[in-house]
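Report on the structure given below.
Every protein chain but one is kept in place in this view of the complex.
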Amino acid sequence: MSEVGIVGYGAYLPRYRIKVESIAAVWGADAESYKRGLYLFEKSVPGLDQDTITMAVEASRYALKRAGVQGKQLGAVYVGSESHPYAVKPTGTVLAEAIGATPVCHTADFEFACKAGTEAMYVSYAQVKAGLIQYGLGVGADTSQGAPGDALEYSASAGAAAFVFGAQEIVARVDHTYSFMTDTPDFWRREHQFYPQHGGRFTGEPAYFKHTLGAAKGIMALAKMKPTDFRYVVFHQPNGKFPMEAGKRLGFTKEQYETGLVTPWLGNTYSGASPIGLTAILDVAKPGDRILMVSFGSGAGSDAFIYTVTDRILEIQNQAPKTRPQLDENKFYLDYGKYAKFRGKIIRNEK
Amino acid sequence: MRDVAIVGVGIHKWGELWNMSLRDMFALAGSRAIEDAGIDHIDSMYIGCMSSGLFTAQEHLASLLADYLGVLPAPAARVESACASGGLAFRMGWMEVASGLSDIVLVGGVEKMTDVNGDEATFALSTAADTEYEGYQGATFPALYALMARAHIDKYGTTLEQMSQVAVKSHSNGALNPDAQYPFPVTLEQVMKSTLVAEPLRLLHCSPITDGAAAVILVPADIAKAKFKKRPLVVVTGAGHATDTIALHSRKDLTWMNSTEIAAKKAYQMANIGPKDIDFAEVHDCFSIAEIIVTESLGFFEAGQGGPAAEKGITARDGAKPINTSGGLKSKGHPVGATGVAQIIEVVRQLWGEAGTRQLNNVRRGLTQNMGGTGGSALVHILEKRG
Partner (left out) sequence: MKIRSPRYAREIPQRYRCEAVKAETGEIFFPPRVVYPKGVKVAPHTLAQTGKVLSYTILNVAPMEYSDLTPYALGVIELDDGARITAQIVDIDTAEIKTGMPVKIEFRKLRTEGDEGLLCYGYKVVPMR
């Protein structure tokens, strides 16, 4: 079977941020414990005119630009999120329409807590691999919310990453994929509830670590590789601490995981988390670099990918805005009042 | 074509008229015009109204208002051209009398704007812009005029003081108009420190939300001369009407009112005069910047000189070219459909010598300019005192 991989990628991050201190001050919490304990400093906040759809569109436009592919060449548009703006009506149709992929295109919305983004990537990849389509787009995007005062409020943030998969002019070849999944009730949100519930410390060992490490070990065994075979590794990053811990336990070094670690300054972008981390790696990767990516979604499961970067990467890195500059530059800090307004946390009569 | 004269006018105190409905106001203004003219019937009627549907959930005004004015079964028509609806109604009435189709025509304008809240009124007015390509982007009328103001500032160095002076002048005139909504003077400082609405425009650069109606009676000049002798004969000598793109962004020049320029040229040509022959004018100062741009587009001042003209007092009551002696839309109020008709009333009253404490001396020729939206439509009329 032919080689298939990423032919274009793009990330979109909103410019608004709120610092951990601003949230802690409102709830009488200790900001230092979040910064030290979870390695979390600030998070992105979507503007009032931004949502999963708008960020998915911008990230996808960047990905198409890097790929040199037109929207109408896409055979599939898949978008994973746990914050699709409509409860019923696809995110994918708006996205596909905005990038000119309609009408001959397969479209679906995915939902699997924080893993929905890599699902969209996996299915796009698989469709191309099967020879059903020439190009497929997989997007992870979220504008997630934690309940006011809950630990999740310090991390739940907004961002999107998009990847075009194809068989020609590959920039990161997919060498292996692997999925690891069980029914684990670590985190959920019932219909009509504003905010998710979670199992507290149960979200750690039996959920995040079991699946992330399971998928990572599984794919390395499948590929007959060990941590030293990789230049970079990126994990799902609900906070700064979990992915570092996962990396250490697997035997990866800081040099391998720090490039893709964006959550300490971005927050947890849920379906966008490991995909955005991957874009930050691709922005600086060199031909021949091998990358391990492991997502995690509550409920619970992990998708793992092994990529090998090709020579073409150098031609496309500068074709669209890079991830780190979006993370580090042109930031607008919000106070909690504005943040609460932006996120619809202020009770008002229905308009 | 027959010459057409105005032989009766009717208006009432404008404002937030909580106890008066659209039909009440129109019947009041219309009956006053009929009484003022001393006539016992009308042959037909034209009504200018922008948006009775959005403001009061009432359409089919022609029949409703003919009924409540007590003129059934006279033919009646409601015309709409946004804020120029009143001016357009006047043109329709003038055409009908000039053509010989009717001898006595009532032209009225009306808008009931306070039956909805401020948000809804802002929305209703915004439909005079391009709903899909301006309104959808969050444009409001103050915003669209602010875009013109910024462009005028950038191009000509027009100042906020100059724009503010327009409002000060209008209020000083309106203070002498008992029918005005806000008949009091304002200071330059009050204008310049009023609440920001759409930067650089502040609240006192903007015309208000107003309930009001106005009406006039038109007859052929020959009949006026023979049967309406108690007042000087005032005749329509020039009429012009033009359109432009509804979207401001589609215009080549954001600082110019093409429709006003063209309508004025037609009116000047018909009257066989030029802008310098106009003694005074009522113009559409929905925002202070509008008066500046309009007085330039009418040819009263060179492009870019409208602001300095206002600052130097040229447009004041005692200046060389008095503008908006009624108080203008700013002080008199702006019930959008009624405005164009009320402009006619002010010019007629000045020519009759019935403008009370704001009466101008030795005026023979006045002009009205009424426009819709950001200038997507414009009507210019020239009225002259004969004999």
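First chain written, first letter: the chains are A and B, and each begins at residue 1.
Everything that follows uses one rule, which is that contacts are C-beta pairs under 8 Å (C-beta built on N, C-alpha and C of every residue); 3 or more make two chains touch, one makes a residue touch a chain.
Since this is a predicted model, take the numbers as computed values, not measurements.
Enquirer: Would you indicate which residue among B:Ser31, B:Thr122, B:Thr243 or B:Gln359 is in contact with the undisplayed chain?
Expert: Of the candidates B:Ser31, B:Thr122, B:Thr243 or B:Gln359, B:Thr122 is in touch with the missing chain.
Enquirer: Out of B:His249, B:Lys265, B:Lys312 or B:Arg364, point to the residue that touches the absent chain in the complete complex.
Expert: B:His249
Enquirer: For the chain that's not shown, point to the residue among B:Gly10, B:Gly30 or B:Pro142 touching it.
Expert: Within the whole complex, the residue contacting the unshown chain is B:Pro142.
Enquirer: Suppose we count only contacts with the excluded chain; which residues of chain B make the list?
Expert: 54, 119-120, 122-123, 126, 132-140, 142-143, 146-151, 154, 195-201, 247-250, 254
Enquirer: State which residues belonging to chain A touch the missing partner chain.
Expert: On the side of chain A, residues 15, 47-51, 53-54, 57-58, 61, 85-86, 94, 97-98, 100, 329-330, 332, 341, 350-351 touch the unshown chain.
Criterion: only the chains that are shown with their structure count from here on.
Enquirer: If you average the CA atoms of chain A and of chain B, how many Å lie between those two points?
Expert: Result: the chain centres lie 58 Å from each other.
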